[in-house]
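Yeah, one chain of the complex is gone here, protein chain that is, but the others are all in their spots.
To keep things simple, chains are lettered A, B and C as they appear, and every chain counts its residues starting from 1.
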């Protein structure tokens, strides 16, 4: 799991989702009340599987030589309250954060967005770091939406998945659709997709897409 | 042909036309009612010539260890109805998809666009995946335009060519002009190019440009 | 000179000024009525010093296995009429072409622009390829401006320099300032720089900047 989580951080860099040391990926340790997460403030180039830290579901450091990410409490809250979630990603990716700074959800005007998010990407509350407020905001929003991504107001994005890789995919796709819809809106109003069609696309994509054995 | 199609997928990545596993290239097998296409949901880094799959013109898997791309039916429909087409590319490239989300054609205001597309890049209908609707929409539009690219509403781009490489070139150029015209429109109205001049540029480019022996 | 011109084409790619095979660099052969230019329609990855072609100042092929760039006539016209020019670059770089599509000069609102261009970047006429019209347009504009770059209407950018490298630098800086001024204008009006200050900056940069022995 340390290796998986370490390798997935490289995807954040490769997909231009992070600047400097911002952003983090975590993954639940199968069968245990533990998760693996990035250490705080360490450059992406210096991340190794050994540098990853292990925390319990209260966010306490259990194993590792570094302090855990400053967003550890939010990840821990999600794992405590969403047992089906096995991966969490946090970024300040540019276009998604631009929507978040206005507190505006991203409307579902692309078939790729219907596929992955099943509708709009919703907005969570403004919350300060240092308590469970961010975690509570994430869980409250995601429990009532199909979207695996939430835009936290004036902050950035949190995504979830049944694996760390799925959460990273959601973070990549969130920035991709945030960018396309932003650009489309600059020169007019994107055409809406009827809810029935969104439902059809979402259902098909969740059940049919990809290599069956890999899901 | 597997090697050609596999290598061309790298061009999609290199030209920033695709995110995650989205997008696909196919190529008709010369002299046979078959085409080679990308497998569904496989990461670009993992694509090898052997991983490419072969389908018949109804889109049925003929050879290969993976399920074919979920867009296979649209590619198959194009090959069935446009015998002069030997390559098809599909992407959700950012700027082109931004025009597609508004259902707005890209006006021909650049000489490079007149060269390659012979006029505006047209828009096709909104169509759901899972039937021949997408293929029908592509063919209906491209049969009546010089453009090798069509923006499918709320979806993305399909391009065609007399070779897979030509279709990839059209996909690259489509995103390039979609971006430039988008930016130009942000600060005012681009100046139109008279139709006579567009016709002159298109005719010259199709017959004179490049190394004659390579065309 | 073949090696220099070949190597400078890589700078176009590295600085994201070109898509597919668009764009070209040329350099005058010292002491001869000849210049070296890119062959037409050859991919950037396949360019070698040997693939570069040599033309006379009428644009006729003198040496080389490939057809010269389709923009050769414009380069030749510049070399015939501007004896102080030893390098010419042509691109369709995105932001500069967006200004060109509106036929709008880029106002001088950045000190880096005053340094390199000595004022606004001017616009040349719409001109069709296939005669001397493009070359005439370039020369008419650049002879009456300090700027080494001209935006050709609905087309792209041509830059000149006392060496091919200087022309490439002008192409890189032209796109850089085109982008910054475009973005600045999106959210309001950039503040003008007084003409006296532009003159002061331009004069100082042309005489003092860099390592003296390298100029």
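We take it that contacts are C-beta pairs under 8 Å (C-beta built on N, C-alpha and C of every residue); 3 or more make two chains touch, one makes a residue touch a chain.
Predicted model, so just to flag it, every value in this text is computed and none were measured.
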Omitted chain - touching chains that are shown: A, C
Among C:45, C:84, C:143 or C:189, residue touching the chain not depicted: C:189
Candidate in contact with the missing chain, chosen from C:6, C:22, C:52 or C:110: C:110
Interface residues of chain A (partner: the chain not displayed): 19-22, 39-42, 66-67, 70, 92, 94-95, 97-99, 101-104, 126, 128-130, 153-156, 182, 185-186
Residues of chain C in contact with the chain not shown: 15, 109-112, 169, 172-173, 176, 179-181, 183-184, 186-191, 193, 197, 200-201, 204, 208-212, 214
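Assume only the chains that are shown with their structure count from here on.
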Homomeric contact chain B-chain C: same or different residue positions, threshold half: different
Label of the chain whose CA centroid is most distant from the centroid of chain C: A
Length of the line joining the C-alpha centres of chain B and chain C, rounded to whole Å: 31
Chain A-chain C separation of Cα centroids, rounded to whole Å: 44
